[in-house]
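Apart from one protein chain that is not included, each protein chain of the complex appears where it belongs.
Here the chain labels run A, B and C in written order, and each chain numbers its own residues starting at 1.
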Amino acid sequence: MDDLRKRAKELIDTSAVKVVIGYEQGTGNKTRALFVENSEVADKLIFDSRCVQNLAAYVTKQEVKSKGKMAITATLPVMRAIIQLASEFQVNDDNLIVIGITPESKIIDFKNLEEVETYVHQFQIEIDARNREILDKLDKMTPSERWKFWIDELSPCFKCYACRAACPMCYCSRCTVDFNRPQWIPVSSNELGNLEWHFMRAMHLTGRCVDCDACANACPLAIPINLLTKKMIEDAKSDFGGYQPSLKGENLLSTFKPDDKENFIQ
Amino acid sequence: MIDSLYMPYLMRIEKITCEAPGVKTFMLKFVNEEDQNNFAFKAGQFGEYSVFGEGESTFCIASSPTRKGYIECTFRQSGKVTNALAGCEEGSVIGFRGPYGNIFPLDEWKGKNILFIAGGIALPPMRCVIWNALDTRENFKDITIVYGAKSVNDLVYKNELKEWEIRDDVRLVTTVDPGGETPDWKGEVGFVPSIVEKIAPSAENTVAVVCGPPVMIKFTFPVLAKLGFRDENVFTTLENRMKCGFGKCGHCNVGKVYVCKDGPVFTQAQLKELPDEY
Amino acid sequence: MAKIGVFICHCGENISATVDCAKVAEVVGKYDGVAISLDYKYMCSDPGQNLIKKAIVEKGLTGVVVASCSPRMHEPTFRKACAEAGLNPYMCEMANLREHCSWVHEKGEATTQKAIDLVRTIVEKVKHNQSLDAIKVPVTKTALVIGGGIAGIQASLDIANSGHKVILIEKDPSIGGHMSQLSETFPTLDCSQCILTPRMVEVAQHPNITLYTYAELESIDGFIGNFKVKIRKKAKSIDEKICTGCGLCTTKCPNKKNPSEFNEGLGNRTAIYVPFPQAVPNKPVIDKALCTYYTKGKCKICEKFCPAHAIRFDQEDEIIEVPVGAIVLATGFAVKKTDFFPEYGYGRHPDIITGLQFERLASASGPTLGEIRRPSDGKIPETIVFVACAGSRDEAKGIPYCSKICCMYTAKHAMLYQHKVHGGKSYVFYMDIRAGGKMYDEFVRRAIEEDGVNYIRGRVSRVYEKNGKLIVKGADTLLGAMPVEIEADMVVLATAGVANEGAEELAQKLHVSYDPYHFFAEAHPKLKPVETNTAGIFLAGACQAPRDIPESVAMASGAAAKVAGLFSQDELTREPLIAVVNRQAPPVFSSCVGCFLCMSACPYHAIEKEEIKNRQGEVLKTVAKVNPGLCQGCGTCVAFCRTKSIDIQGYTHEEVYSEVMALLND
Partner (left out) sequence: MNIERRLVRKDSLEKLFDILRQNKKTVFAPVMKNGKASFKPVGSFSSIAEDYIQTTQSSKEVIFPRVEKFLDYEKNGKEVSIKGFDYQSVTETVLWGVRPCDTIGFGTLNSIFNWDFKDEIFNARLSKTIILSFSCNKSDDYCFCTSVGGNPGSTAGSDILFTKLGADGDYLAEVVTEKGQAIVALASELFEKTESVEKEKFLANVPVKFNQEEIRKKLEKFFKSSQWVEQSLKCLGCGACAFVCPTCACFDIQDDAHGKIGSRMRCWDSCGYSQFTVHTSGHNPRSVQSQRWRQRIMHKFSYMPERLSVYGCTGCGRCSRACPADMNILEHLISIQEVKI
């Protein structure tokens, strides 16, 4: 933690960045984003296992971006998100410095995003055992059982879009649900419309989702919407051989590779 | 049980006039005669017009309350609903809720000069009050209209502009932005604020009504101030996004004001009290 | 305020036999926004078209739906008719009642109902259609021809003679290509250089042709009519303007023992050299890789002797950028060398040579002045074996295709040998004789029957040296695969013709597709043989597949005709059915967020980045922009755009959505 604070102070004091995005103690045993703009504030920085909000969601936020060059404390999912954002031209070395945090809570000073990429590529995107089990269960369901499962899970959704807001990859200035000519997805929340919204979102994250679970963590109604994106990660793996966020901007679905496995055609 | 606030009147499109590219005027009549008899409105008020299946859109009533038996609205195709409206035919039935909002205080203007300043598609909200004033001409002294648009083609109500031009109880000054003129254009060329400055109407015993795009309003207010107009004698209308039209949905809320209830007509003095969120 | 006219065509009996056209017209006539609905026997006929035109004028139609055959056939017909009546042609759409309904269903109510549904969806689409204008793209009337072989020369001359400017670039110091290396040409046996050299000179002197030799394509940008190419002019280390081409330098250069490319290694050249005496331009270049000054820092003898003081050791590569409207690719081919063949000793034996080397031996300007002599000891071979299909048609060698020219030149080689070495014995091992061409088969027959060349149908399994002789082991398949063994003095391999090294890289640079063997791919194997999949880039000669001279020349003239056709207009007119990224008023500018997923998905490289700047020049937003010259309207980008910021004109989200909803909601 001291390392982290020291590094943040150094970045601020040397004017290397204008703001360091990290975590602080929040209310009710929660942690939350902290924006360090002067070095005294850096003492509030913390890092522990509760820090699961994906801070990369802030690097595309206009108000944060307009402060100038940013540094971000980044766990593995956050780093993945940063690389994916870089590949989509949303951040670059000129506006972002990554302070990596290892699973052992050690900090890593990255010189540039390429180094972050190299680090990130050491780890595959893997679905954890608990969710793996639920996905298996869903796979084994009949279509009508699965339909019922999702209707039950998604009908409470009141479309507050916290999932979208918390997701680092949902940075579009006009989301498809805000598009009304034509109105692809109904504005009001109803059973079918909710399904359309969440399925569409999962589709838009296919090949891009960094599996940080920010969406599910953000949902005030505790709907396990991350199951949808996790399923997409699985499908991407079995049908296309999987993906890693990459600075080369090779997107899983928009680039053709002769060695793509095309299981879905079978 | 009475109908809910959200029930629209059914209105039949009697006549469609194309005013300018993408701009149309509908003349609307009540499908039910009873509705017609119970309906009354005043200059400055607006309504929610709807195409069933597409939604509602807010704009003013463009006809004068002195002309009975119908209302008119003028809109530009720009969103989902206005596009659907543009696709309607004469004889089609659409929905209308209203009238909502406050009014231009024509009663208070009696015995005064009126200066109307409008730009582009913002003439319709003013057309209502212009005709109201002209139809009760004896109540007012000099009436001046300054109207500008990007180009000659973009001027709306071309027939009425001709009529006002001919009448000797109203002074009409039309202008188009530099480059927007045609070879046979006889009006002014220049932006509205500078034309207002040029013709320099007297502020003495005069109220000014300004409607137009934000940039035009922004530059016209200082000109009026320079000419000696006091803030409480300068009127305009706000165009905030609205949904319900009667102070509930929250969309048009600016400070403590609901534009749909306390507006859309405001004096400049009132606007200065408001947060800059319109 | 839609006023749609619906015109139902019977297509003779094609539609009306199974669909009740009158009923379709009647039912559709009652739909919202349909102002007129008619059926007629042949809508595409003049009276049929006049019905549409009349309705447009009289009813003031805002849109037209013609329900008839596939739009492939008659969409242009009806759109033209609409335009003639004053309606924007893109407000006219077709419902395909023939292929989609009447031809595939039995007569019955359901079929008529389906026809009604098909028409209704298109009516809904047309209600949402926007007027579109054809896209006009200005044309730069200069062509770039890449490659100065016979194909490139012919294409350049044809384009230049049709009155347009041509820039011809050639990577070697001289134009001429492979044809300049040949001795005589089949089937007429006229001298290759004699017929080529005048053409080469004509290129050099043509006022419409700018020739850059020793130059390569660096990069390309833009699209049909508007390419921007960068050309790298490699440093020749001489000032061409001053050099008189006297050749003194080449005689003084002490660095003499370099294998001559022109002579296929059968002769030597100096480091400063002119590839061959008839070279165009006939001025030397210094081969930096070989020159003693460049490699060791000392020498400069050529500079000392040059009477014109034209040597420039400090010369550097020059990049020139030129706008061109069309590109002809004529980069030619290469042949496999003998080291490709383990069964023939990996090219280690000097008397096993390629066909191209034999050309040099047989050429009067060659290292032996036209006498057939063995490279090893200069003896005249008494027995010579020609092996056709060396590598070609051999899946195991990765060259399953036929190299096409080998049968003919092998016959020619054997014939030349017989003419020059009286009493010599020649054998040709062949798989099949492919002599499809004017006077070709006669030519082969002449070699066999008049000149006594021994043709053996069979393959050569091995060639090895024994007692100063080359033992050629093979089989005669016409004699029941009887083993054949010939003691030869010399073996000539008709090695396979392959794509040039670097062809793949060049194709990628140009966004031209290529086949598995790296030959450039034509746009259509039958109907577009000289076009590529990239509009404005054409093919000529052996870069597309192995070609002989007449074919290369014909293809070059074909490509030149395409270029001339393109250049005959000042502007290109294209269908406006292309992708467009939305633009909005500030502060939004566009709903595009600049993720550029579309860019990676676009198969035509039509997506560009556009920076939106304020008055101070600061970049406010970077958004995608579709280059209308490159976009083919395929719609891939639309599918990938999460923010729905891209629409295909003529197939916008609203248009297609309204079609689908019309089908779902009734």
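Throughout what follows, a residue touches a chain if its C-beta (ideal position, glycine included) is under 8 Å from a C-beta of that chain, and two chains touch if they have at least 3 such contacts.
Since this is a predicted model, take the numbers as computed values, not measurements.
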_For the chain that was dropped from the view, give me its touching partners among the shown chains._
A, B, C
*Looking beyond the chains shown, say which of B:Lys112, B:Arg171 or B:His251 touches the absent one.*
B:His251
*Considering the entire assembly, which residues of chain B contact the chain that has been omitted?*
1-8, 10, 50, 52-56, 78-79, 82, 89, 91-95, 214, 239-241, 243-244, 246-251, 253-256, 258, 261, 275-278
*Please give every residue of chain A in contact with the chain that is not shown.*
26-28, 30-33, 35, 53, 57-58, 61-64, 156, 158-162, 164-166, 178, 186-190, 214, 217-224
_Positions on chain C contacted by the hidden chain, ascending_ = 30, 32, 584-588, 661, 664-666
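One rule holds for everything that comes next: only the chains that are shown with their structure count from here on.
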*For the pairs A-B and B-C, output the one whose chains share more C-beta pairs in contact.*
B-C
_On a C-alpha centroid basis, what's the spacing between chain A and chain C, in Å?_
45
_Chain centre separation (chain A, chain B; CA means) in Å_ = 47
*For chain B and chain C, let me know how many angstrom lie between their CA-based centres, rounded off.*
62
*Got the chain A residues that touch at least 2 other chains?*
181
_Can you list every residue of chain B that touches 2 or more other chains, as numbers and ranges?_
none
*Can you check the complex and tell me which residues of chain A touch chain B?*
180-181, 183
*Partner chain A, residues of chain B touching it in the complex*: 79-80, 83
*Mind pulling up the chain C residues that touch chain B in the complex?*
1-2, 32-33, 127
